[in-house]
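With one protein chain removed, the remaining protein chains of the complex are shown where they sit.
Our next item is chain A:
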Amino acid sequence: MADVQTLALAPPQPAPTAPRLGRLSAYFGTPGNTLISVLSIAAVVFIAKLAFGWLVVDAVFSGNGETCKAASGACWPFVAQKLRYMLFGFYPYDEQWRPMLALLLLFAAFLFSMMPRFWSRGLLLGWILLVLPVLYILMAGGVFGLTPVATTSWGGLPLSFMLSFVGLTLAMPLGIVLALARASNLPAIRVLAVGFIEIVRGVPLISILFMATVMLPLFMPEGVTIDKLLRAQVAIILFASAYIAEIVRGGLQDVPAGQYEAGSSLGLHYWQVMRKIVLPQALKKVIPPMVGLFIGFFQDTTLVTIVGLVDFLDTVRSAIRDPQWQGIAVLEGYLVAAAVYFTFSALMGAYSRFLEKHFRTTHA
């Protein structure tokens, strides 16, 4: 505050000259502003020209690796030829309609769940009892005349979506239980919950994935092996549950104590108070931060490529390293991957802003 006192004695500044250019004054009102505008425009034009030249003018639209090598622009035949592999990995070629259908089903279920008017207790149950089993049957097969496909052949975009969103859906109940345990007035339960949450949040995801892939087999009785995909999925669920628990805790703290007391005085016991009164209010409040967590986890699942699972980033990388295209289409591959991740993350970001507005206007 010291500086303010000093400056209070400074001579008054001359009044700024009135803007004469109207709307343009925001861009060219003062010399400094004009400089910023000119530099910004120059930067945009420079980047646009570079991008257009690379993406369109110098690009190769048909041919093979050799034609691409000769040209200086983007190599679109690589994307066209490798797109299906990038999307589905080593899933049997003739059966790839199944992961496609699973992906579409997942999107449809998401669109449905994103509309506030469908939010209810049944929705989470519907996900766990209906959507997830159908997804699993589509991917794994073995019933209804579908050829069985081992999880080792699963890959690409469906795997990325499954690991992140299925993981978060299943982590939700666990996270809620952890949050309740942390808020519990039974000391032993509270200490256990705090210990779990803080340990998980204090270490990187990669260490939990390492634990699941390298260490867990040592803890299994002899002869028992757990599928690698399942192990990574469980690791993600445990990791996510700690973060969900912290968000839900924020929601629980926002519910006034009077709500608990009113519930108890009606003769409801703990679980009834939680289920019927507190949680419905708390969970509604934490939906916007939860969407933020979803975006983060969607991106964080890329880490499974480090422990050897074939997610979307991994299929893109192995497409780049294909001997036919090696060293030719590196930027193209990463650009496709970045575009996919960007699209879904940005959509979820827009949804989160919509929600914030929705909550502000409806006072929910």
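Miscellaneous remarks
Just so we're on the same page, a contact is a pair of C-beta atoms (placed from the backbone, for glycine too) under 8 Å apart; a residue touches a chain by one contact, two chains touch by 3 or more; residues count from 1.
One rule holds in what follows: contacts and distances are computed from a predicted model.
The listed choices are "Amino acid ABC transporter membrane protein 1 (PAAT family)", "Hydrogenase maturation factor", "Phosphate import ATP-binding protein PstB" or "NADH-quinone oxidoreductase subunit L"; the UniProt protein name belonging to the chain that is not shown reads "Amino acid ABC transporter membrane protein 1 (PAAT family)". When the missing chain is restored to the complex, the residue among A:115, A:143 or A:218 that touches it is A:218. Taking the whole complex into account, chain A touches the unshown chain at residues 2-13, 26-27, 33, 36-37, 40-41, 43-44, 186-189, 192, 199, 201-207, 210-211, 214-215, 218-222, 295, 299-300, 302-303, 305-306, 313, 317, 327, 330-331, 334, 337-338, 341-342, 345-346, 349.
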